[in-house]
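Removed: one protein chain of the complex. Kept in place: all other protein chains.
Up next, chain A:
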Amino acid sequence: MFRATLKSLLARKVRLILSGLAVVLGVMFVSGAFVLTDTLGRSFDSVFADGFSEIDVNVAAKPKVQVNEMEGEQTVAPLPAALVDRVKQVPGAASATGVVNADGARVIGSNGKVVTSFGPPQLGENWTGESELLKLREGRAPQAEDEIVINKALATAAKVQVGQKVGVLTAFESKKRDFTLVGVFGYSGDRDSIGGVNEVFFTTPVAQRLMLGEPDVFSSITVQAAGGVSDEKLRDDVARTLGADFEVKTGEQVAADASASLKEGLSFFNKILLGFAAVALLVGTFLILNTFSIIVAQRTRELALMRAIGASGRQIIGSVVLEAIAVGLIASVLGLAAGIGVGALLAFLFGKLAGGLTLAGIGVPAAAVIGSFAVGLVITVVAALLPALRASRIPPIAAMQDVATPDRPLTKVTVAGSLVTGIGAVLLFLGLSGNAGGQTLSTILGGVLFAFIGVALLTPLISRPVVSLLGAIFSWSVPGKLGRLNSGRNPRRTAITAAALMVGIALVTGVTVILDSAKGSISALAQDTIKAELVIAGQQGGPRPPTFDPGVLDKAKALPGVRMVDGEYGDMGRIDGEGTWVAASSDIASLRQIFGAKPTAGDIDRLGPTQMLASSDTATSRGWSVGSTVNVQLTRGEARTYTISGIYESSQLTNPVTLPATAAKDFAIPQPIQGFIQLDPGTRVSDVQPQVEALLADSPEVSVADRDAFIKQQTSSLDGLLTMIQILLALAIVIAVLGIINTLALSVLERTRELGLLRAIGLRRSQTMGMITVEAVVISVFGALLGVVVGTGLGAAVVEALKDEGITDLILPWGQMGVFLGLAAIIGVVAAVLPAIRAARINVLGAIAHD
C-alpha cells in the first residue's frame, strides 16, 4: 500500500511540482524572515559587543523618558562633569573618562547635502584618544575648537578629505558650522565604521556644547577596572558610591541592552513578514486543495480499484494524506533552503544599505526550521484532507463503470459559503466597531480570513453567470467560444483557481482603498485648515527628522509680506507618568491663525511659561480641564508642573498637548522640525519663497515649499508604504498564477482525447492555443474581479470604521482597479503559455486512441 502510494506519487511528480512550488514559496517566506532577522540580530549583537568591548563599566543617567525602538532613539540626560572624579575615587577603578556621545551630528557632504545613514545613528562625540579598537588612519586628533575627525565610512560617503573645511549640523545647532577635518579614523579589522554608524569627534568642550547643549556635562562615563578587579565587582562598587540615580552597567550589559532594543524592532519586522507569508500560504492552500481534488478525480478508477480489491476507506485517506505529507516534506525542505538563500541575500542588501553593517555568519535559527516544516506540512496536509475524504467515498463499483461522477449540486457548498461569509462579516463588524474587547486585531484578521474562505465557497455559484458573461466577450470566434465553455465546465475547479487569485488582489485593493482614503482625507483636511502659503520641511531619511536653524524663523518673520511664522517642535514626554507626544510652537497664535484650532475651553491664544494647552480628546481621556495641573518630564531637564490654560478641538492635525516654546530646549531634538509661513494678503508666494530659500542656505536638511507641495510630500510616505505592501503581496499573486497554470495543465491532460478530436476535425494549432488562452484569461479576470469587489468591500468597511479617526472620505482607486483587471488578463495569457503549447502539440492520432 505504502509502496503503491509512493509509486503513484512519483508517476505524477510533474503534476505535484506546481502545487509543491506554492508551498515552497510560502515556506521560503517564513524561513527567509527568520533567517534575515536572526542574521541581522546577531550582526547587531557583534556590532554592539565590539562597540562596547573596551568599556569595563559604563555610568549613565537614568533616561527621563523611556522610548522604544518604534518611537525613536533613546536620548539620555547628561551627567555633570564633576561625577568623573567621584568615579575615579572608587577603589578598583583604574581610570574614568567622561564621554560625549549623542545622535544628531550630521556632516554636509561635498555636494552640499547632508549625509544620511538610513537607520544607524549619526553620533557626535568627544575625542578621548586612540584605542585598540579605534585608530587614526590619516591626520591627527582634534585640538582646536574648529577641528574634527570622522570615521572612514563617513569620509567616503561625504567625499571629503583631511585638510578640507567640512560643514556639520549638530544636535543643538541646525545651522551649518564649518570645521576643519584634521583626521580620519577606522576600526580594528580594517573596518571603516562599526555597523554603519556615522561618527564625528570634536574636542570635549565643543562636543559638550553642540551635542549636549551645555558645558561641563557628559552623556556617560566609561570606567576601566584596575588589574585583578572584575567588571561586576567594579560595577557594584561604582553603583554603591553613586547611588540610585544612575545606571551603572558592565560593557557587556550595555551591549546586550542596546542590542535588545534593536532586536525588539527586528522582531516586529519579522512579524510583518510572517503576516505576508501567511497570506501566501493561504493562497497556496487553495492551490494544493485544487490540485489534490483534481488528482483524486482523475484517479477515481484507480482508487475504486483499490477499494474493490479490499482497501478500506481509511487506507484511501491514508494514501492521499501520505502523498500530501511527501509533497509537504519535500516542499518544506526546498522552501527552507530557498528561504535561507533569500534571507542571506536580503541581509546582505540590508548590510550594504545600512552603510556597511558587517554581517555575522548566516545562521539558521531553530524557529526557521521548525516553522518551515510545521507550516509546510500542516498546510499541505490540511489542504489535502478534503480531497482525501472525497477519495474515500468513491464507491468500488466505479472501477467497473465508465460513469463520470455527476456534477454534484452546489447547494451544500453555497449554504456553507453563506454561513462562513456571515461569520466573517460578523467578526469584521465586531472588530471594526471596537466591540471585540482586547482582541480587535485578531478579530479583524479572523473576519478577513472567514470572509475569504466564505467567498471562495460561494465562488462556484457566482462563477456560472459571471464566467459566461466574461466569456461572452470572446464568443465571436470558435476557439473563444470553446474556451469560454471549458472554463464554465467545472465551476468548482474554476472557482477555487479564481479564488486563489482573489485573495491577493482583494488584499492589494483593500489596502489601496484604505491608504488612498487616508491620504485623500488628510490632504483635504490639511488643505482646508492649514493657512500657510509656505512650509519649511525636509525628507526624513533615518530615525531622526530633519531640523533647521531656529534663527531662520525670526529672519523669515522680518521679510516683507510675511504675516506670521511658526516653528514646530515635538518630542515624546511623560505627563503624569504616561508617555505622551508633546509639541511646542514658536508662535502660539499660529494655533488659531494657521492651523484653525478652535478653543473649547480657556484661552488658546497665549501661553505663559508654566502653562500648557491640550486637545479636547486628550483632555477628556486624561480627565483634564482648564486649571488642572500636570507634571511634565521631558527628555532633558527636571520635571516641571504646568497648568492647563486652554483646550482646543481635536482634529487629525492637532497635537495632543502643546507646551510653551521655551520648553523645546529640553526636547530630545531641540530644533524646529517644520516651519509654517503665512503671508500678507496679496503677497505673491513666488516673491517670498526665494528669500526664505536663501535663509535656509545653512540648513541643508530642509527646503521651503508651497503648501500643496508640502502636503504631497507629507503623504508620500503612505505611497511608499503602499508600494511595499504591494510588493510583498505580489508573492501571493505569483502563487495564484501557478494555480492557474496548474489547473490548465491538468485540464489539458484530462481532455487529451477531446483536444485530439478537435484537432482531427480541423481545429488549427493556433486555434487550440487560443482556446486554452481564453479559458485562462476568463478564470484570471474572474478572480481579479472578485478580488477587486471583495477588496473594495473590506477597504470600505475599514474606512467606515476609521471615520472617527479622521478618514472621512472613501476614495476608490478606479485606475488601480482597472490596472488589476488588465494585469489579470495578462496573467491569464502568461499562465496559458505552457498548457497551450502542450495542448497544441498533442498527437492527433495518439490522442484519439488514448485511453
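By definition in this document, contacts are C-beta pairs under 8 Å (C-beta built on N, C-alpha and C of every residue); 3 or more make two chains touch, one makes a residue touch a chain; residues count from 1.
Everything below uses one rule, namely that contacts and distances are computed from a predicted model.
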item: Absent chain [UniProt protein name; select from "Rieske 2Fe-2S domain-containing protein", "Sodium:solute symporter associated protein", "Nitrite/sulfite reductase" or "ABC transporter ATP-binding protein"]; value: "ABC transporter ATP-binding protein"
item: Selected from A:395, A:560, A:608 or A:822 as touching the chain missing from the view; value: A:395
item: Touch criterion as defined above, residue of A:191, A:301, A:555 or A:640 at the omitted chain; value: A:301
item: Residue of A:265, A:313, A:363 or A:543 touching the missing chain in the full complex; value: A:313
item: Residue numbers in chain A that touch the chain omitted from display; value: 1, 3-4, 7-8, 10-11, 301-302, 305-313, 315, 395-397, 399-400
